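A single structure is presented below for examination.
What follows is chain A.
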Amino acid sequence: MTLAEILSSVFPRGHAVTVADGLVTGQGSLDGKPLHVIGVDGDTPLGVEGALALSAAVLDVVRTGDRAPILVAIDSDSQRMSRRDELLGLNECLAHLAKALLLADRLGHPTIGLIYGHSAAGAFIATALATRVLAALPGANPSVMDLPSVARVTKLPLEKLQEMAKSTPVFAPGLDNMVATGAVHVVLDAEKPLDGQVRELIAALPASDTRDTLGEERGGRPVAREIAERVQRQARGG
Partner candidate 1 sequence: MESLTFRHSTTKPAAGTKPMAIIGVVASGNLEVLLERVLPPDSCEIAIETAIGGYGDVWEAVVADFVARAQPGGLRISINDGGARPDTVSLRLAQGARLMEASA
Partner candidate 2 sequence: MRIVTDPGSQSWYEASARQRVAGLVDEDSFEEFLGPAERAMSPHLPLFDLPRAFDDGIVVGRAKLDGRPVLVAAQEGRFMGGAFGEIHGGKLVGLLRAAITAKPAAVLILFDTGGVRLQEANAGETAIAETMRAIADARTAGIPVIGLIGGRAGCYGGGGLIAGTCSRLAVSEQGRISVSGPEVIETNKGAEEFDSRDRALVWRTMGGKHRRLTGGADAYCADTVAAFREAAIRLIGTAPAFDLAMLEAEQARLEARVKRFGDCRDATEIWARLGVNDPDAVPAMTDAAFAETVASVTEASHDAR
């Protein structure tokens, strides 16, 4: 689905969401209440300016105090890879965006990620992965690194990696694997209207970070939850 199709499906009565330089901001109305939207469209890499523009939009929402949800719609590249971005502190800007989303969520604005295209690495962490619940549309393609690059770094033949990817979701790119890891909570049905599906997501928000439990149940991250739990248990003892 394109962003325009998604927005018409979420906001059948129209919306005030705009895209500039690949950055998505604005709002629409869901059940007569505001639903804010930020995002990245068109496989755009996220650099310092983009991250700060989105964080500004999030903080504007928090300042209204309307406790309305924020939809984070993502079809991005990875972080913008440049000398200038790193010189200007891209790590701070991306972390700031993630912190703004985390704060908004804490202050009563439920954050719902919606990945409908690509996203990778730092851009993925600062946007879609910084939400309370992350949904995906079929055809979305989140990844950390594509298999040919993994083959280069790990010095393993691409054919072997492709074979391994079938049984080992922990390293392979793609939506199914991110679902198995628990990073993506749910895949929406593109054939049905999205407003109802977004409403259901908001109504059934998990109270805490359940991604490691999902990863354990789905088999894509078999031990993370248990490891974190064991550390917490030992920290409680003694």
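Going forward, a residue touches a chain if its C-beta (ideal position, glycine included) is under 8 Å from a C-beta of that chain, and two chains touch if they have at least 3 such contacts; residues count from 1.
Keep in mind how these were chosen: all candidates are chains of the complex that A comes from, given by their letters.
Only a predicted model underlies this, so the values are computations on that prediction, with no experimental measurement involved.
Participant: Touching chain A in this complex, which is it: 1 or 2?
Facilitator: Here chain A touches candidate 2.
Participant: Where on chain A does candidate 2 make contact in their complex?
Facilitator: Residue positions touching the partner: 48-49, 52, 55-56, 59, 62-63, 79, 81-96, 98-100, 102-103, 106-107, 121-122, 124-126, 129-130, 144-145, 150, 153-154, 156, 164, 168-173, 177-178, 180-183, 209, 211-212, 215, 220-232, 234-236, 238.
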